[in-house]
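The complex appears here minus one protein chain, its other protein chains still in place.
For clarity, chains are labelled A and B in written order, and residue numbers in each chain start from 1.
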Amino acid sequence: MGKFVIRRAAQAIMVVIAATMLLFLGLFVLGDPFASTGDKVVPPATQAILREKFGMDQSVPMQYLTYLGNLFTGDLGIDLNQRRPVADMLGVALPNSARLALIAIIIDIVIGVAAGIIAAVWRYSVWDVLVTILTTLAIGLPTFVIGVWLRQTVSGFWIFPQVPRTFTELAPWYTEVLLPAFTLAIVDAAFIARLMRGSMLEVLRADYIRTARAKGLGERTVIMKHAFRNSIIPVVTYIGISIGVLLGGAIITETIFQYNGIGFLLYRSILQQNQPVIMAIVTYAVLAYVALSMIVDILYAYLDPRIRLS
Amino acid sequence: MRKKAWLRTAAGLTAAALVLTACSQKENTGTSENEGASTPSAGWPETAVPELKEGKKGGTFQLAITEPTAIDPYNAQESEGILVATQLFVGLTTVTYDGKTEPGVADDWETNDDCTEWTFNLKTGTKFHNGEEVNSESFKRGWERVAAKDSASEVAYHLDGIEGFDEMQAGTATALSGVDASDPAKLVVKLTDPNCEFYIRTSHTVFSPMPSTAGSPATNTAFVDQPIGNGPFMMDGPWQHDVGIKLKRFDDYTVQDPAYLDTVEITIAPNGSQDEYAGFQNGTFDWARMPTPVLQQARSTYEPQGQWITRNTNGMNYLLTMVTQKPLDSAKARKAISLAIDRDSIINGVFKGSQTPSTSLIPPVFTEAYQEGVCGDCHYDLDEAKKLAKEAGLTEGTELTFQFNVDAGHEEWCAAVKDQLETNLGLTVNMNGVQFTDLLNNEQQPGASGIYRAAWGADYPTPGNFLEPLLSTGAIGAEDNEPVTGDNRGRYSNKKFDDLLADALKEKDDAKRITLYQQAEKIAIGDDQALIPLWNRTQHRLANTKDFINVRMDFHEDPDLRVISTK
Partner (left out) sequence: MTTTPDPADTTTSAQSVIVESAHADPFAPPEGETKGKTKARGQLADIWRRFKRNKLAMVGLVVVGILIVLALVQPFISPYDPYDQNLLNTLASPGGDHIMGTDALGRDLYSGLLYGLKLALLVGVSTMLGSMFVGVALGALAGYRGRFSDGIIMRVTDIFLAFPYLIGALLVVRTFGSGVTQVIIALVVLGWPTAARLMRGQMLALRESEYVEAARSIGASDWRIVTRHIMPNAIQPVFIYSFTSIGVAVVAMASLAYLGVGVPPDTPEWGRLINQGIEQVQVPGKDYLWIFPSLAICITTLAFAFVADGLRDALDPKLR
């Protein structure tokens, strides 16, 4: 087991380094961040000063090494636009994104698992058909379109005020987060429902369920205790991965709802060519993704001994 | 047979879809039924500026902006940053809402014969928000803070021309040798070149004084987010990034009349003008910009209520033309392009009539220098356009590069310009939307040709701030085979024009100077068509005149907060 973990961790580190290097080179394609202010060019002398200030007068490999070094000490640098520490900016945006991800996951699990169990237990019932139709629709519709529709129709009503407030007036926490969370949750919930249904059906066919029933256990006990626990594993894997994806920032959803998380911050930073912020967020997203898929793999290996033996 | 049922259905549906759509392409003509879209002349008139009335202390004014780059004058650059910086700081001179330069901290000023040495006599007893007195040393400190290499200010170039500036930028000096503050009540400034308009420049926020606690912006970042200034308002707590900025009245303000409002709450709205408009509609904000599509309906709702402001401001929208490269290397070719653009129909179709077509480079806001019609070919004349195009060799199928920056709302009118040039002159327009920095980079390249979307706004209220940076030879800043480093990316160069500008800077008499500027504009725009003016920068605002009086738009297109008062 230990050997597997080490091998997997080494892979993960390699992936992170390669991905950040790729990004670092790629960012130079974005263009010169110091070329202009508004419609006016920045004089060459000022551009040189700015490059020196932000360490961009160095060669690219040197800059990358500096970035890696700073990363290890937790220094994310300062942003090119407002010259604030990038760590401060992430400090505001990350909790917002985490909250969005958390609420989305909760919606996912509640709706997805419940729908999946209902559909499996009452197979071929009206409910099953309904779940099949709804999940098919949810999976087929792009998140991006769902987001736009929710923003254009639901927002503005009831607890979703679309109209801006002054910043001195505190809004209830849910007004901002619910719609994007719901947008993010719809597709995942549909997948979880399907996974849950399929996995549950398979488990319900298993011998030990028949045994449990034969022993005279109540249907409720059979389903909740035996079937549920055994059928949830693929769902857990899926949830693990989707947490990773969600924590990586939902750039489109956050941008559609102008939600102040890292996805929207990333979008704005790309528009501003704010390279330190882009680097920091993408590094973080890669880390989150790699770490979570590693954890999932290790969990898998733990649950299924065949994997770690290979 | 049943097996093929689905196939038949598919075929049937396809056929139905085919029938539903017409068989041949129609000509996209015909006018819309909704009124206003085809009004004959473009442009909405300016609204009346309210007479200032005596106000009373109190009240909170609400508005929204997008997140600025900086509110500290050392790096405040866009309208939003300048809005806040202008409330927090007041310099030697100030600009009135209509572009006149008035005394600020300086009571008056004088200059030597060749305008290379300026002496500003300061008001005594004016204070910073922390009680520190504002004197000549405060200004020297503020300017040096901007010029210092460590500060890496992106707007430091405004100080260019002050003796010692280059050394400070290079990091070889720590003080501006040309600024003398030995007398607390007198600031003496030496310039490297004559500039009889220098006092106008000092109205820019970058010339603000700084208290001794300011320190360097590179190290004292707390000050950058909560600057202590000498303006009519002071910070009420630090800038909450992406959230808001709160200002309160500075009661010891003696440079001008103090403000009436108790507080100003500036909400940072990510969605920009859409949020501002929605917020105005529901009574949240007292001042709002609007997205272009809603202008027409907003005007019809709010203008009758007196809550609408339209003003021509100190900006110009134009097409940059590459005057040294084919196909636009002749004035005739550029004039043909200008004549082939139907500004009125674009303004009515795309802007719903909210802009005014332009016939000059210097916008009408400069009432003394404005020459209506100095661009004799800034109107739609198809016959003349075709004639000139033929003479200039702009034949059918000539390729013309046309670039603009994306995501800034230019897509539609640029597409319209392309369409008109193709339809009217038969050109092949290679239109390309690129990121702004790419646009800039493409314009700077030695071989660049064609037309580019451009706009310019003056930093200080003088016509020279349009002519010099955009069209003078010096503003190319490069040889023919090098990328342009200045703002004259069209590489227009005319000795006579340059001489007139140089003469203007040496001319102490305001009226004579303006005449020189007008002559220069006549050469560059009227004769040479060095660039193609499209429409003036016209700004529209919603203003809550139900609860407030004296609401007017200042020179930077922001509300003039100092004079606003509750009813």
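Criterion: a residue touches a chain if its C-beta (ideal position, glycine included) is under 8 Å from a C-beta of that chain, and two chains touch if they have at least 3 such contacts.
Everything numeric in this text was worked out from a predicted model, so none of it was measured.
Displayed chains that the missing chain touches over the full complex: A, B (touch as defined at the top). Of the options A:I6, A:L22, A:V60 or A:L130, the residue whose C-beta touches the omitted chain is A:L22. Within the complete assembly, A:Y267 is the residue of A:W127, A:F228 or A:Y267 that touches the hidden chain. The chain not shown here is touched by just one of B:T124, B:Q297 or B:Q445, and that residue is B:Q297. Where chain A meets the chain that is not shown, the touching residues are 8, 11, 14-16, 18-19, 22-23, 26-27, 29-31, 136-137, 139-145, 148-149, 152, 184, 187-188, 190-191, 194-195, 198, 237-238, 241-242, 244-246, 248-253, 255, 266-267, 270, 278, 282, 285-286, 289-290, 293, 296-297, 300-301, 306-307, 309-310. By the touch definition given at the top, chain B reaches the unshown chain through residues 6, 9-10, 13-14, 17-18, 21-23, 25-34, 37-38, 274, 277-278, 291-294, 297, 345-346, 348-350, 406-407, 411-412, 414-416, 418-419, 431-435.
We adopt the following convention: only the chains that are shown with their structure count from here on.
Mean C-alpha position of chain A lies 40 Å from that of chain B. Against chain B, the residues of chain A that register as touching in their complex are 31-46, 49-50, 53, 81-84, 89, 92, 162-168, 258, 260, 264, 271, 273. The part of chain B that touches chain A in the complex is made up of residues 62, 64, 69-70, 75, 77-78, 149-150, 152-157, 160, 166, 169-170, 217-218, 221, 224, 240-244, 246, 265, 267-271, 275-276, 278-279, 281-282, 284-285, 407, 435-438, 440-441, 444, 454-457, 469, 477, 485-487.
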